[in-house]
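Structure record follows, encoded as structure tokens.
The complex is shown incomplete by one protein chain, all other protein chains being positioned as in the whole.
Chain nomenclature is as follows: A and B, assigned in order of appearance, with residue numbering initiated at 1 for each chain independently.
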Amino acid sequence: MTVKKRTEDLTFFQKIYVAEIGRGLMLTLKNMFRPKVTMQYPEVKFIPPASYRGRPVLVQENNGVERCVACGLCSRVCPALAIEVQASETELEKERYPEKFEINMLRCIFCGFCEEVCPEEAIVMSKDYELVFTNREDAIYDKDKLLTSVDKLKDRLEFLRKFK
Amino acid sequence: MSLFEIIIISLIKIVIAVVALLLTVAYLVYFERKISAWAQNRIGPNRVGFHGLLQPFADVFKLLLKEDIVPDAANKPLHTLAPFIALFVAFATYAVIPIGPAIHIFGYDINLVVADVNIGVLYVLALTSLGVYGITFAGWSSGSKYSLLGGVRSSAQMISYEVSMGFSIAGVLLLSESLRPIDIVNSQYGWMWNAIVQPIGFITFVVSAFAETNRLPFDLPEAEPELVGGYHTEYSSFKFAGFFLAEYANMIIASCMIVTLYLGGWQIPYIDKLGLGVTITTLLQIGAFISKVVFMLFFFMWVRWSIPRFRYDQLMNLGWKVMFPLSLVNIVWVAVLIMLFN
Partner (left out) sequence: MPKFIVDGKEIEFQQGQTIIEAAKAAGIKIPHFCWHPSLSISGNCRVCLVEVEKMPKLVIACSTYATEGMVVNTKSEKTLEARNAVMEFILINHPLDCPICDEAGECKLQEYAYAHGKGESRFEEIKNRKEKRVQLGPHIKFDGERCISCSRCIRFSDEIAKANQLTFIKRGDRVTITTFPGESFDNPYTLNTVDICPVGALTNNDFRFKSRVWEMSSNNSVCIGCARGCNTEIWVRNNEILRLTPRRNDGVNKYWMCDHGRLNTFKFVNSEDRIDGAFVRKDGQLVKNEWEAAINYAAKELKKFKANEIAFIGSPYSTCEDNFVMLKFAKSIGVTNINFLEHIIPGNQDDILIREDKTPNSLGAELVGIKSVSNGSNTDATLRSIKEGKIKALYVMEDDVASFSDEWEQALGKLDLLIVNAANQSKTTLLADILLGASTFAEKNGTFVNFQGIVQRIKPAVATEEMDRALDGMNMSRWDKFGTKYDRWMQGHKYNSKPSWKIFTLLSIELNGKLKYEMAEEIFNDIANSVESFKGLDFDLIGEQGIQIKNVNAGKRMEVKNF
């Protein structure tokens, strides 16, 4: 084992140690009277910044069509195999759309790879962190739950454009 | 007083002492959590009852409702016995702590102590040393390496610090010339508190008290990062609650001992000069004792949330190379004082 030598010798007061303990105690004492940072969660809710990776959602344009073309890249890149996509054909110019798009929130690890790989900016991480379910089936989010209007995701989309 | 009366009075004292102790322990846990929260700029438990005041009861119910698990590898009789030893020792020690001067009530002269033993201090020292059996048994009988290490550490730590503790007390005894707690308190009349007269002894005793109660920064027997839960890793439910209780009860005893031995016990300096009535004086003195103890308890917690845990070698270094010589210095210091002023 290598012994690391201190770069500076301790001063006399530090060596006595008792004085340093006293300083430490005063520090905690001071903190006891400082304002508290706790948020009273169910009553007060944390609003995350744009960089926050909450549950992934699908971007829905204002005309009601989802951006997703069901290419399956998110599904492929997902390290936890949380995403299942079934494509189908549509008359729209994008040709493909997801007939089924399911994210298993029990598998999701919120890594954001899906968002990163998406060629259409169609799946993004939202600010939603309140994920509660009481059985495995409820934990699988389908298109109904995933589609989110583009207006609500402005923050994140701007963030992506800036930093991705 | 007849024997019968003595028994009844003692029983009443015991019941009051035990109930007080249990309630105090329950709320100590609450305050421990509150103080830790405050020190970390948090709020702490505030959901159960007004400002979370019912939290201790929720905790107790939760603990009691848990499944009692005894590992297959455990030595079952000892595994069961261990928490009871710990509890017994904690409660028994409490018997000799005086919380006030003798009072006269309902025609009886009553000492505000369960058992006014003339070797009280020795008794406390003896019993607290017994406490280590509870922990060592728990560690050994669990059949788990973590528990065992916790138990072994605990016994080594106890032995090391008991030495300096004993020598620190020797200084006090030199002054009081008695082993009876009440005498010790009386000997600290006025500002002649031992903490002021022999500060080095006070410091060594307080540090040793921290070590004896396994409180941070000396909680190596249950050091979570390395030993899971230490000696109580394999305990759950009621038996775990037993250890929990014992730890906090020990803390109260340690505080009481510190107050009794060094902080003048129930004494308020020169209160008899103020010419107050006997009853008021007594009540004030009991109040003084309780507030001194509460401050010590706060100090225990305060230290816990301020100072990190020692490494094991540091603990041993401190015990043998610092605390022990210091307590010896203290004895010499007291002896010199006695020679000079007596």
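A few points about this structure:
Quick note on the criterion: a contact is a pair of C-beta atoms (placed from the backbone, for glycine too) under 8 Å apart; a residue touches a chain by one contact, two chains touch by 3 or more.
Everything numeric in this text was worked out from a predicted model, so none of it was measured.
Across the complete structure, the visible chains that the omitted chain touches are A. The hidden chain makes contact, of the residues A:81, A:109 or A:131, with A:81. The chain not shown here touches chain A at positions 69-73, 75-76, 81, 84, 87-89, 94-96, 102, 104, 106-107, 119-120, 136, 140.
Basically, only the chains that are shown with their structure count from here on.
With centres set at the average Cα position, the gap from chain A to chain B is 47 Å. Listing the residues of chain B that touch chain A in their complex gives 35, 37-43, 203, 302-303, 305-307. Interface residues of chain A facing chain B in the complex, by the touch rule stated above, are 18, 21, 24-25, 27-29, 31-38, 40.
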